[in-house]
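Omission of a single protein chain aside, the complex is shown with its protein chains in their original locations.
What follows is subunit A.
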């Protein structure tokens, strides 16, 4: 191990300003058909107040599982989720209080709205559960903040009377009604039209600027990260393999997996299309977990740098929850 990695490990969170939500050495496992799936396999991640972090990675890499665990919807096998410096408590009362602070926004607005509920009823649901006073006022102001203005125009409408973008705004309004500190959004624009997508993303930025809202945005869309995130964390097979400020990670990626992801965007000059079966969390390879698909190892570059044996045989340390740019790769370590 190089010295820099050691110092980083020694002081994991020093550089993230006023951490609000945090995952510490988080592991989440599922057992399916007698096999253990390590869906989240050692993740350190922190989200600062007013910060937007994008969590990117291919399908099945564990993004949703990590997000659900951060929300307390899934119990970690080991490690912990911390909010405001305290470990998350899983009692039903404690979780209820927690969910007022940290709200989930799901991918498909149609699926998360009840077709027989009016907009008013949908947005009022959370405030009612939490017995908030002035329900009508809370609903109106949440709709207005979500960009459904004037709110009266929408209160009595049903989901099918709204456009896709408006439906997603209703879902966001439902989350905002509780005045949360953090939004965890799982693919918030994936099911929306190109023209509507920008509107919803602009809304998230505005909520951060106006209300100081933090957000963890789960996506496989790197353009989305570029559009709204301060930091990005790239996940591969249950681990974060690279993280740091968006400008740095997305314009000068150091991990070969991040490089491949960026290279397949339309218009990028040289494509690295990864082949092979999608990665399987019940069979995480030894050595570097990316080695079977790594283009740097396959092309002989890792051998040139003298790290190929380590790629195949030496596990990488789990990246700390640092705000600085970092990558879990023997080659990146050796070549600087």
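Simple rule for what comes next: a contact is a pair of C-beta atoms (placed from the backbone, for glycine too) under 8 Å apart; a residue touches a chain by one contact, two chains touch by 3 or more; residues count from 1.
Just so we're on the same page, contacts and distances are computed from a predicted model.
S.K.: Absent chain per UniProt: "Glycine betaine/proline transport system permease protein", "Dipeptide/oligopeptide/nickel ABC transporter ATP-binding protein", "ATP-dependent DNA helicase RecQ" or "CbtB-domain containing protein"?
M.R.: Of the names offered in "Glycine betaine/proline transport system permease protein", "Dipeptide/oligopeptide/nickel ABC transporter ATP-binding protein", "ATP-dependent DNA helicase RecQ" or "CbtB-domain containing protein", the absent chain's UniProt record gives "Dipeptide/oligopeptide/nickel ABC transporter ATP-binding protein".
S.K.: Touching the absent chain in the whole complex: find that residue among A:66, A:250 or A:288.
M.R.: Within the whole complex, the residue contacting the unshown chain is A:250.
S.K.: Among A:97, A:264 or A:315, which residue is in touch with the absent chain?
M.R.: Once the missing chain is taken into account, the touching residue is A:264.
S.K.: Can you work out which residue in A:30, A:158 or A:226 touches the chain that's missing from view?
M.R.: A:226
S.K.: Provide the residue numbers of subunit A that touch the chain removed from this figure.
M.R.: Where subunit A meets the chain not shown: residues 58-60, 163-166, 190, 193-202, 205, 220-223, 225-228, 246-247, 250-251, 260-262, 264-267, 271, 273-275, 277-278.
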